[in-house]
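The complex is shown incomplete by one protein chain, all other protein chains being positioned as in the whole.
Right after this comes chain A.
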Amino acid sequence: MQLQRETLGLYKQLVKTLVHNERKTRLARAIKENKKQIGLLTYRKSQIVRRQQALNEGITDPGLIQEMNNLNRQVDHLKSIDPAKDKKLLFLVDSTPLRIMWEDNLLKSPKNAKELARRLEHIKDIIDFTKNQSQYQNLMALYNLGTGITQEEKVKRTANKVGLDVPF
């Protein structure tokens, strides 16, 4: 019972560090994806406007209007979503490999208690390594401020430094 609790505690720590590690990149990706979808819908909207303009004046196609309304609704919906609030970010994308590793390789058939202890120690090392690695990345990002931003943003900030605005 004691051993089981200890191994479960280790599993929990492992999952937690992995979730932490994944979170930032997944969030960034979700925001990017959301932006991309909005861009795509805006493009489709502009296409509809063009088609409407191509029609003779005074004639409106009800199909086009409906399609436009539909697109507007989709854009509003996408804009209302806050990717940071997505609860899926709190879970691992896929924990199956982890589970397989845990159940089949780690806990099955250890020759003796010493062997098992050695394996658990190994897991602790993995957890520490993952934690330190993400800490290291955070610090690197903190000390090198320019690395995480786009060229456009860099120019904008440089201009802002001397009190100018760049019209993008």
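To be clear about the criterion, a residue touches a chain if its C-beta (ideal position, glycine included) is under 8 Å from a C-beta of that chain, and two chains touch if they have at least 3 such contacts; residues count from 1.
We take it that contacts and distances are computed from a predicted model.
One chain of the assembly is not displayed; among "tRNA (adenine(58)-N(1))-methyltransferase non-catalytic subunit TRM6", "dolichyl-diphosphooligosaccharide--protein glycotransferase", "RING-type E3 ubiquitin transferase" or "Acyl carrier protein", its UniProt protein name is "Acyl carrier protein".
Interface note for the absent chain: among A:50, A:87 or A:111, the touching residue is A:87. Listed by residue number, the positions of chain A touching the unshown chain are 5-6, 8-9, 11-12, 15-16, 19, 86-88, 90-92, 95, 99, 102-103.
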